[in-house]
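Selected chains only, in their assembly positions.
Chain IDs A, B and C follow the sequence of writing; residue 1 opens each chain.
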Amino acid sequence: GRRGYPEAVYCEGKTPAQVAGIAAAVRDRGATALFTRAAAGHAAAVLGELPDARHDPDARLLAWPPEPPAPSGGRVVVVAAGTSDLPVAREALLTATYLGRECELVVDVGVAGLHRVLARLELLRSARAVVVAAGMDGALPSVVAGLVAAPVVAVPTSVGYGAAFGGLAPLLTMLNACAPGVAVVNIDNGYGAGHLAAQIAAPA
Amino acid sequence: GRRGYPEAVYCEGKTPAQVAGIAAAVRDRGATALFTRAAAGHAAAVLGELPDARHDPDARLLAWPPEPPAPSGGRVVVVAAGTSDLPVAREALLTATYLGRECELVVDVGVAGLHRVLARLELLRSARAVVVAAGMDGALPSVVAGLVAAPVVAVPTSVGYGAAFGGLAPLLTMLNACAPGVAVVNIDNGYGAGHLAAQIAAPA
Amino acid sequence: GRRGYPEAVYCEGKTPAQVAGIAAAVRDRGATALFTRAAAGHAAAVLGELPDARHDPDARLLAWPPEPPAPSGGRVVVVAAGTSDLPVAREALLTATYLGRECELVVDVGVAGLHRVLARLELLRSARAVVVAAGMDGALPSVVAGLVAAPVVAVPTSVGYGAAFGGLAPLLTMLNACAPGVAVVNIDNGYGAGHLAAQIAAPA
């Protein structure tokens, strides 16, 4: 992979046969790889070539080899605003883990219940990079960025009622965060969020 | 006016001469009226016909007669997230005042500095209706709605960098507020926000 | 729940297993709860843990305990512009009912047949808050707000031809209502509309 990080294979829009071919090549080259956005058929194709790959169906991710590298650099804390944001948050967490960071997950701390965010302040402030996955109003990264000194990687999710427009609403919220220090990535792009956080928290 | 409330004359898009004609008719009928979105020329036109009208240039509003009615019903608290939201907030406050409510103004309590919101909690909880004017990420109404039991009237402002798209970003944030109890009105529509809050806080 | 109101569990984007876990926790804590946007699988999951919960499949809502609280505060009138808006209207009505309001439903009074609206004027004017669910042009809340003194909670629905853009058209109509007193909530968000109306009509 580029710069010592695992290669990423974006499975959506590829056939299982194409993914199997890529997995076989990964095995033959002895490369390290993450397969993202893997539906059931993609997962089966990967496991056919790399039977001991780690598969996390919630995150729709497979990693090979299954052991992540020993952690180095700073800590990454991943926050899911609500239960519905968990798949994206887990994708971020696993990505950062396989890029070599120590990671912690925090769930269900949305803006409507500030005390729950405030209760996790110490953990949040221990991070070298914080990832926040949120849908609907996408307001949580603004709040977290106001509480911590580290960069906040904000990943909007496509969760919400009609006027969320598939993640557009939280995306705009995050781009307009009134606290500085918010780095925005694409809608539902947990892989990108985890990758960016791992780069930020990389050893100097 | 309708239902005992003052008439509203929206000045934008009208000539000063048209506004003067309306002001003269208001005087002749002995009506009560608010002139909103009044530029300097509109204000001069109104004051030419109604010399003792109250004029608030920041809110771009004129009221006639200048004395608001004696307050009745519950309290309305108007919150401006930042200094830039003050014109819209003042328009809401004056509107609710001239519809007969007791009003309080709270400034500069944005999401990026939660402690400032929390410091005003008692006042916020004393309200029968809270108006929150905010631009940029528009996240403050979500936070306030999570802290108070009364309805929050959220008014997005057109303040912000490019991806705020003239108020579209905070508008979407507010429509997607993850706390229930948020009533959204049009961008920069302080008049509408104040009117709605006054109706909510009206005597039963 | 917050402020004595039932908790709300938004089921869309959660697995039935996750919803079952939440339902079990609700039962164990003796909490009161509403499960919204519940598909058949979610409903079965809730009923597995809370067998006597009330289930309204049209509104895709479950309530527990099944008995709503005794009504207090003012009346909430819920209007469905057309038959297609009924699911959203019912969700609003049930939500307000379980928050403790007395509610009435009015159906099929769209803008294209004004006499039908005018025929229900007395009932509309008896409300402390009116909810109007409408798709397509979303014009009905403007009309109703011109006829009643109480606040109108306007909820756009995703019903309509292509240029309704999934509810965007009625959403914009409602935000631009030329009569003051219109509080807008998210597309198809009957829960949010009912909650806001219940807060407005709460006992002082």
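In the analysis below, a contact is a pair of C-beta atoms (placed from the backbone, for glycine too) under 8 Å apart; a residue touches a chain by one contact, two chains touch by 3 or more.
Only a predicted model underlies this, so the values are computations on that prediction, with no experimental measurement involved.
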Full complex copy count, 3 shown, is 8
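The rule we apply is simple: only the chains that are shown with their structure count from here on.
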With centres defined as the mean of Cα atoms, the chain at greatest distance from subunit B is chain A
Across the interface between the identical copies subunit B and subunit C, with over half of residue numbers shared counting as same and under half as different, the residues used are same
Note to self: subunit A rotates onto subunit C (CA fit) by an angle, in degrees and to the nearest 5, of 90
The chain whose mean C-alpha position lies nearest the overall protein Cα centroid is chain C
Distance in whole angstrom between the CA centres of subunit A and subunit B is 41
Between the Cα centroids of subunit A and subunit C the separation in whole angstrom comes to 35
Separation of the C-alpha centres, subunit B versus subunit C, in whole Å, is 26
By the touch definition above, subunit B meets two or more other chains at residues 146, 175-176
Touching subunit A in the complex, subunit C uses residues 10, 12-14, 18, 156, 158, 166-168, 171, 186-189, 192
Contacts from subunit C onto subunit B in the complex sit at residues 2-3, 8, 74, 128, 146, 149-151, 153, 171, 175-176, 180-186, 191-192, 195-196, 199-200, 202, 204
The residues of subunit B that touch subunit A in their complex are 81-82, 110-114, 136-139, 142-143, 145-147, 160-161, 163-165, 168-170, 172-179
